[in-house]
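Read through the structure below, which is laid out as structure tokens, and then see the notes.
In this view, the complex is presented without one of its protein chains, the others remaining in place.
For clarity, chains are labelled A, B and C in written order, and residue numbers in each chain start from 1.
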Amino acid sequence: MTDITPEQTQPAKPARPRGRLTRWWDSDVAWSFRHSPVAIVATFVVAVMSLAALLAPWIAPYHPFDPATLNLLDGFTPPMQENQFTGNVFWLGTDDQGRDIFSAILYGSRISLFVGISAVLFAMTLGVTLGLIAGYVGGWIDTLIMRVADVQLSFPSILIALLVFGIARGFIPPAYRADMAIWVLIVSIGLSDWVQYARTVRGATLVERSKDYVQAARLIGVPSGLIMLRHVLPNVLGPVLVIATIGLALAIITEATLSFLGVGVPPTQPSLGTLIRIGQGFLFSGEWWIILFPSIALLALALAVNLLGDWMRDALNPKLR
Amino acid sequence: PAAMAETLRWARSGDALTMDPHSQNEGPTNTMHHHIYETLVTRDNDGVLIPRLATEWSIKEGDPTTWVFELRQGIKFHDGADFTAEDVVFSINRVLEDTSDFKGLHAAVEGVTAVDDDTVEIKLSGPSPLYPNNLTNTFMMDKGWAEANNVTKPQDFANNEESFAVRNANGTGPYRLDSRDPGVKTEMSYFDGHWDDKPDVTKIIYTPIKENATRVAALLSGEVDFVQDVPVQDIERLSGTDGIKVTRGPENRTIFFAYDMASEKLRSASVDDNPFTKPEVREALALALDREAIQKVVMRGESIPTGVQMPPFVNGWTEELDKYEAPNTDRAKELLAAAGYPDGFSVDLNCPNDRYINDEAICQAFVGMLARVGVTANLVSQSKTLHFPLIQNRETDFYLLGWGVPPFDSSYIFNFLVHTKGDALGGWNGSGYSNADLDTKIKAIEIEVDLEKRNAIIAEIWDQIQEDRIFLAVHNQVLAYAMKDNISIAVDPENQAEMYFTKVE
Amino acid sequence: MTLLEIDRLSVAFPTRRQTFVAVNEASLMVEPGMIHGLVGESGAGKSTIGAAVMGLLEPPGRITGGVIRFQGEEISGRDEQAMRALRGARISMIFQDPLTSLNPLLTVEQQLVETIRMHLKLSEADAQKRAVELIDRVGIPQPELRVKQYPHQFSGGMRQRVVIALALCSEPEVIIADEPTTALDVSIQAQILDLIKELARERQVGVILITHDMGVIADTTDRVTVMYRGEVVESGTTEDVLGRPSHDYTKSLIAAVPRPSLKLRRFPLISYGDRAATAGIAELSTMWPDMKGDQDAPLLEVRDVSKLFIQKRAWRPSKREYLRAVDDVSFDIRKGEVFGLVGESGSGKSTVARTIATLYHANAGSILFDGVDVTALKSDRALESYRRQIQMIFQDPYSSLNPRMRVLDIVAEPMRHHKIETDPGRIRDQVEDLLERVGLGASAAIKFPHEFSGGQRQRISIARALATRPRFLICDEPTSALDVSIQAQILNILKDLQDHLHLTMLFISHDLPVVRQMCDRVGVMRHGKLVELAETNALFENPQHPYTRELLGLMPKLEGLSTEGLEIEAA
Partner (left out) sequence: MLTFIVQRLFQAVLVMLVVALVAFSLFRFVGDPVATMLGQEATVADREALRDRLGLNDPIAAQFGRFVVNAAQGEFGISYRLQQPVLELILERLPATLELAFVSGVLAFVFGVVLGIYTALRRDGVLSNIIMTTSLIGVSLPTFLIGVLLIWVFAVELQWLPSFGRGEVVDIGGWKTGFLTVNGLQSLILPAITLGLYQMTLIMRLVRAEMLEVLRTDYIKFARARGLTDRAINFGHALKNTLVPVITITGLQLGSIIAFAIITETVFQWPGVGFLFINSIQFVDVPVMAAYLIFIALVFVTINLIVDILYFVVDPRLRVERSTGGG
């Protein structure tokens, strides 16, 4: 508009929207992504890990989830060393059941990533939605939601899992139990986590909704639902992203705990978290590799996700671009 | 040297649940009580009955249903009261109360009488040659003290106030209770009125440490002197550390698998009959199990593979029974095919994960071995609180269980695991196995006084058991104690570490 | 020597798509005790200069050329540490946007006391006394009670005065006042200006006074600098520039100044630069709801409405103190009429507006729109149809714009929601058209609110208001931050809409000349009461209520300006 030098006036009248893809490529978020090495690296890490998990059956040298293929005598083989009984060699060694750690990590990440991410998403959606409604609508709805939250808070995920599991067992035929486990985990972890999202969002919403831009939107006649979604939500998303990204690792670990308590996947299919849990037993006994490599995998994932979260928060905030 | 006072800091995974000697028949609780209270008879580390408060015992001439106990004289309780036959009578009766957790061991008792100050007669419903075996954890309380503090019955959960005996104790044992902070710390010191010679250890500080890693760390950092329940994987490291030594010994507990041999149809199987009813299948399972592999890897050598569901100390054990066939996958496959399962079947395997040494790992290992013969076992491993009811209520097809034999006699095993499930006997018979002939024999040995004959019957029963493959025994557990190397504590098969026998140099 | 010297200063905002030069080689000087007026088109870069002097340019903005000297020493290059020593203590700035400049979580007192103690070493108690004095000094009633309140409890004008107080309390040597009086009624404006003059005269403070109000320029400043699109086009003594403007922009700017004395049919449009008067409102009016019909029937009736705000909290209701922000006010607005609302700052104008807009629930009285009592409607759903027909331009533009939405979406939102337009392409066209009309240019569509100047933000909210095509428009100080030229352009649009489509308006303003031009009838408010209500001309010719007289009396006369080429309306 008020530029003075000709070459700058040129982009002033922005080009008409082209193809969806090019438009996305041109969007500010995409742009700031292209210009953030951290974000790119982080995405790369996440992508690699997810792919590895997805393609585990094809890229993993062994099938750690198939008991028939395991030889107990392979157990506790150190990385890159010959097993004392069988003479087999494994890159990252084996665990107490003779599973190849590397393959186990790949297969385990499938469970962990799926459960972890779905649980966090579930908790986040549920929490954010309820939080927005409670904060924006207020009144008895607010009270109701918040008291439900209080009830929820009083139960640790262990008990919630037992409850969900027990109930699920009630109406799910034995044939489907195996697949049920995963969903039980997701629901239980999600249920025990949604409150912190809900309360945070509610708090922030209480502040936002009294601001003039929300009033303006109401005047324009934007329906409450959309006001929450398009006006309030973007302005309260910051803390949510923080909690969610930090929560992922926790969710993955919780999965392991619940599985141990018998409400999750069987020990014959160890997730990343379960591998770490198993490894904890061998901290002092010299089998460091059982816990080290899975922990590294989990750390890498957690780091990448958090860095992505940080970047995204900044990218979504026009003032910080 | 025994002369100077020696304090011993002792850690194990659990704390005694209560100081009341009759309300919880449970490992750590009994261990603690053995220091404060005493029993009429006890065992040495080879499981042989030896005198304690009773100097001798025998079956009354002419009346095979009555046992006579001669009591040691000049025994005093910690509060100075004398120990007399009255106290024994009182204690046995207290044990018989329905809030007692030991009444099962004394089910046969009909009456207790004090003949004189140091003779007691126990009348039983029938001849019971091995009754004294059941007394090794039956502690003697002071009648006067109990009445004074109205703790004449063990704690009743139904009513709401705490009984005095839960936190206070008055026994004849070598140590008296100084202070107790449940779950945190219990202090005991030598009771110098004790009849036996003075132990090296004169003060005990007992701290439960639940977490294996922490417990081991506490020993390594020198915060405790003696650690029980040492995780097998840490034994090597500990014995490698200088200043620390580890002693091992066989435990009186056998780990075994069992399966539903009665139901028409299994709950979780892929086939719609019950494979376990077929002898071939049971044999196949036996051939699938590679005990040595489990011992080498899962147990890190810390177990004694066995083919029979009882530890060597138990009366009835023989080399012969202990043998087990070498694993043979191909043969197993053939047998399964013969039984009509050419491509195997699948079934849930229930397993505890917080009860026995590496219980879950053992199950996992077995799952692998089964898979190789074509049986798909879906492992369901969970806490003992969820696992045990499955067995007691016969809701499992296939499960792992560990069984200890406190009386050191086969009959104990038969009564609980072999006898047809009724409300008195067969309480842990989760396989539904029922054999009228065995049941009569089991009843018979209860009352058979002639030990020769009795042992003969026991042998017969065992042969039948082995033939029917009621149990798929895996191994006998091995216990390990770790301690500063200036102390030596022998491993007790019942895992009842005894500080009063501890040597300190 | 010169107190503050800005020498060929250039400021640029390098953004992703373009590097935007906000200030281009602008120079000006301030001598001690001198008031230097800075006028110019909205978005010309006036605030930016201020920010540059303070070293507080909004990132990514940065100085690309020139130097700023304070008492001879260069300060443009200095680091935070060094700048902090200057800020407040020696140079201080009155920010343009009063609402967002105050910390919402701290009471006015806390913010004042903190600043005072920062600079003048005073005890807590003395500082508090000083704070109350200052609040009183800037003409806020009941200062003891007011200082204890939070910014959101203040009216627009009051906040602005708080900002002024905050800037003055540190006794600086240079004051940069960025539109200090836009939200103030003439009497208080006069009071503030006197305060500034006094400071200049007695404490030899140098002042840069950024304003759009030629009246203010005329009777306050010694020198004037005129800016246009980042460049200084003219600079000189006030009489010279106003009396004998040399540069065309200045000429047309002065020509565009609304005259209080005479009512014109349309506002004279500026004849300078590419922004040639965007003619008729033909296509803007398409699809506008038809609002013809008998003109005398009232569209909106306000029946003795009162609005109370709690002023002193207490456990027991009886102990609480309330403020009658609106004290049973009644008036009605006929279809197609422009109803003006003037009055003292803090007299309740905005509150009336918000109450009509149902953003506040009236504590008493009722509001009828087209015969329907809207105060009875409670839920948002019930209000839906009412809100479809009305629209409001908020007094404070910035906070009424969602900081995370692009201007395109902000302006397009109503279209999408009222299904006025569905096809994205067409929506975009219309948005850009609107933006052109309010003089922002199409390229504004892809920017975010924080990238704009005060006046530009105000125009965004105007564009949004127009986009809904309301039957009834509430304008709360719609042009307070606009220079006369753009103001004229905007007001003409509104006037045309009114003429052709009989758009009804509630027009709140402090700018009496503008009110006189715009409104058919005018109400005068004071202390929450409506003290006078009359036909515009009648009111201006012979005001009845003493307060009205006082107001009109203080209205700047602007004799200095030439009147050639203005079409006077046949009264």
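To be clear about the criterion, a contact is a pair of C-beta atoms (placed from the backbone, for glycine too) under 8 Å apart; a residue touches a chain by one contact, two chains touch by 3 or more.
Just so it is clear, the structure is predicted and the values come from calculations on it, not from any experiment.
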item: Displayed partners of the chain not shown (whole complex); value: A, B, C
item: Option from B:79, B:156 or B:178 whose C-beta touches the chain left out; value: B:156
item: Residue of A:62, A:102 or A:165 in touch with the missing chain, whole complex considered; value: A:165
item: Residue of B:49, B:96 or B:166 in touch with the missing chain, whole complex considered; value: B:166
item: Residue among B:217, B:444 or B:459 touching the omitted chain; value: B:217
item: Sole residue of A:53, A:185 or A:243 that reaches the chain not shown, by the stated touch rule; value: A:243
item: In chain C, positions touching the absent partner; value: 54, 56, 58, 84-89, 92-93, 95, 97, 100-107, 114-115, 118-119, 150, 152, 163, 166-167, 170, 309-310, 313, 315, 359-361, 398, 450
item: Hidden partner chain, residues of chain A it touches; value: 136-139, 143, 146-147, 149-151, 153-156, 158-159, 162-163, 165-166, 195-196, 199-200, 202-204, 206-207, 209-210, 214-215, 218, 224, 238-239, 241-243, 246, 249-250, 253, 256, 273, 276-277, 280, 283-284, 291, 295, 298-299, 301-303, 306, 310, 313-314, 317, 319-320
item: For chain B, the residues touching the chain missing from this view; value: 17-18, 20, 23-26, 98, 101-105, 155-163, 166-167, 181-185, 207-211, 213-214, 217-218, 220-223, 354, 383-386, 388-389, 392, 403-404, 416, 421-425, 427-428
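To be clear about the criterion, only the chains that are shown with their structure count from here on.
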item: Rounded Å distance, chain A centre to chain C centre (Cα mean); value: 47
item: CA centroid of chain B to CA centroid of chain C, Å; value: 88
item: Euclidean distance of C-alpha centroids - chain A vs chain B, Å; value: 46
item: Chain A residues counted as touching two or more neighbouring chains; value: none
item: Numbers and ranges of chain C residues touching at least 2 other chains; value: none
item: Chain B - residues contacting chain A, complex; value: 212-213, 216-217, 231, 233-234, 236-237, 267-268, 290, 293-294, 296-298, 353, 360-361, 363-365, 367-372, 377-383, 386
item: Footprint of chain C on chain A - complex, ascending; value: 1-5, 8, 11-14, 16-17, 28, 31, 211-213, 215-224, 226, 230-231, 234-235, 316-319, 321
item: Chain A contact footprint on chain C (complex, rising order); value: 16-21, 24, 43-44, 229-231, 357, 359, 380, 384, 387-388, 390-392, 394, 396, 399-405, 413-414, 417-418, 424-425, 440-446, 448, 450, 461, 464, 468
